[in-house]
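For chain A:
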Amino acid sequence: MSWIAIGALALVGIAIPLAMMAVSALLRPAVPEQSKSTTYESGEIPTGSGHVQLNIQYYMVALLFVVFDIETVMIFPWAVMYRSALEAGTPLSQALLPMLIFVGILVVGLVWAWRIGAVEWTTSLRAATQKTERQNT
Partner candidate 1 sequence: MSLLQIEPTSWLFALSSLGPTVVLVLSALAVLAIDSLSPDARSNTRLAATAAAGTLIALGITVWYLLAGTGQPATGGAISLFSGAIVVDGMGLFFTAIFTSVAALVVVASYDYLEDDANPAAFYSLLLFATTAMSLMAVANSLATVFISLEMASLPSYALVAYLKTNRGSVEAGLKYFLIGAVSAAVFAFGISLVYAATGSLLLPDIATAIGDVTDLAGILGVGILMVAGGFLFKTASVPFHFWAPEAYEGAPAPVSAFLSSASKAAGFAVAFRVFAEAFMPALDVAVDWGLLFGILAVVTMVLGNFAAATQTNVKRMLAYSSIGHAGYALIGLAAVTAGAGANNATVMGAAMAHLLVYGFMNTGAFLFIAMIERWGVGRTFEDYAGIGRKAPMASMAMAVFMFSLAGLPLFGGFFSKYFLFLGAINAGFWWLAAVGAVTSALSLYYYSRVVKALWLEEPTGNLDALDSKPTGLYAAVIVAGVITVLLLPGFGPVIETAEAAAAAVFA
Partner candidate 2 sequence: MIIEALLAFTFAAALLVFAVPNRYAHKLAFGLSLVPIVGSLYMWSAFEAGGNALTGGQIAFETVAPWLEVAGYQLQWYVGVDGISLPLVVLTTFLTALAIMSAWTPIDDRQSQFYGLMLLMEANLIGVFTALDFFLWFVFWEAVLVPMYFLIGVWGGPRRKYAAIKFFVYTNIASLVMFIAFMALVFSLPVDSFGLPEITQSLAAGELTAFYGLPAETLALVVFAAMFVGFAVKVPVVPVHTWLPDAHVEAPTPASVMLAGVLLKMGTYALLRFNFTMLPEQASAFAIPIGIIAVVSVIYGAMLALAQTDLKRIVAYSSVSSMGYVILGLIAFTEFGMGGATFQMVAHGLISGLMFMAVGVIYNATHTRIVDDMSGLADRMPVAVWILVAGAFAYMGLPLMAGFAGEFFIFVGSFGSTALPYAPVFTALAMFGIVIVAGYLLLAMQRTLFGPFRLETDYELTRAPMHDIAPLVALLGAIVLLGVAPSLFFDMILDATVPILELGGGL
């Protein structure tokens, strides 16, 4: 029976916004005007394409960042527990070794990424020319 209530709630939840949009569409006057359909109404007139290409290397750095960000999430509770665990008599092989292995695996990955040049900021020839062109105009 409780499911009926939830279902009813969902129905009402969908119905209210739909009803509001429908009612306002009926009541409001229709004044079509071109400036209403611009990107920034009563704002700047946009120039150029909205299609901006970011350098792919931002994503490489971002990915590496995320990896180490997540790593922190894992390390934090471990760091909190570590001292009390040692005091409770947990041997180092149980308390410290797992984290060393975990970090070690990440380090292998990082070293590899470094060595194949994933974090090297190479300059793109095409991007450089485009930049100078923009500055000249």
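How were these candidates chosen? In short, all candidates are chains of the complex that A comes from, given by their letters.
To be clear about the criterion, a residue touches a chain if its C-beta (ideal position, glycine included) is under 8 Å from a C-beta of that chain, and two chains touch if they have at least 3 such contacts; residues count from 1.
Nothing here was measured: the structure is a model prediction, and the numbers come from that model.
This complex pairs chain A in touch with one listed candidate out of 1 or 2: 1.
The part of chain A that touches candidate 1 in the complex is made up of residues 3, 81, 84-85, 88, 90, 93-94, 97, 105, 108-109, 111-112, 114-117.
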